[in-house]
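Only a part of the assembly is drawn; its chains keep their places, and the rest are absent.
Order as written gives the chain letters A and B; numbering starts at 1 within each chain.
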Amino acid sequence: MTTTTLQEDRDDPLVIAGRTFRSRLIVGTGKYRDNETMVRAIEASGAEMVTVAVRRVDLDRTKEEGILYHLDPERVFILPNTAGCYTAEEAVRYARLARAAGLNDWVKLEVIGDQRTLLPDVAATLEAARILVAEGFKVLAYTNEDVVTALRLEDAGCAAVMPLASPIGSGLGLVNPYYIREIKRRLSVPVIVDAGVGTASDACITMEQGVDGVLMNTAIAEARDPVAMARAMRHAVVAGRLAYLAGRMPRREVAVPSSPLEGMLDAAPAGGGAGRSA
Amino acid sequence: MDNIEITLNGEPRRVARGLTVAELLAELGLNPGLVVVEHNREILERARLAETPIAAGDVLELVHFVGGG
């Protein structure tokens, strides 16, 4: 069996709010058929940061216990989100509750503006970001592909800006590479593409745009084999990152041989030419 | 015995008068280290769970982390 390293170390590490991550893949913990699959998929993904949601304790115990029964915050960094919030006030409330859990003061800020597309309310996101940054939170802000909004989120003090590739859970992949490249070109804080990745090549293409990382959940959780897809994503993110750093060949519409033209033998004497048939 | 009504995670619930939040968590079998308590819209620090009595009409939210993306 062949062994190698994922060589993430050949690259500068990803640094967000002063914290270093060797893996550029961040994964969610939702929608798994069972916790054991989730744990194995996270392990296979190589992710060092996972997102979690803040919800009421189920007092009837019919539903599963809290996620921290399954994840060790010492081994994987916990990034609480404000998923499901539709106002700045609501998102701020969830962020404060998350911080009160005592793990860290990071938050993946999500303020949804539309139920059908789950696209963000950018004005409310900006408002919540300002409040939370003022309260000392490390804000990683989910946003759309708009560079104007992305720049304002950076100005507001966000630790990272997280534009989507396509709507949450859609699996449509990177629909607008121009906008994502532009956001990366213009911002100084890390750009993490969040949501929309459907399969490994989507993650690879996304990283080839030069962004700092990718966050995904459904693509892994809803794959037929989540653990295998998690491993695929790990490789895909590394592949895309390395390809970006390596600098791809130019595209051409004319073919160019890979073998030398010189050094060919003298052609067969006339009269041969089997290949002329057909 | 003497009960009061509160709202717990959105549901009306009767609890013993004078019960503290810490005692409520114990009664519910919840690990205080894995739960965050919002008491009448204010976050209640863990250090103050034992010293905080529950009053009639209080609104309590007990939250924790669950799987999410």
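The criterion applied here is as follows: contacts are C-beta pairs under 8 Å (C-beta built on N, C-alpha and C of every residue); 3 or more make two chains touch, one makes a residue touch a chain.
These numbers were taken from a predicted model, which means no experiment stands behind them.
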{"item": "Copies per chain type across the entire complex", "value": "A x4, B x4"}
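Heads up, the rule we're going with is that only the chains that are shown with their structure count from here on.
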{"item": "Centroid spacing, where centroids are CA-atom means, of chain A and chain B in whole angstrom", "value": "36"}
{"item": "List of chain A residues in touch with chain B within their complex", "value": "28-32, 35, 38, 51-57, 59, 64, 66-69, 78, 80-81, 83, 96-98, 100-102, 168, 195, 215-218"}
{"item": "Chain B residues within the chain A interface of the complex", "value": "8-11, 28, 30, 34-36, 38, 43, 45-46, 61-69"}
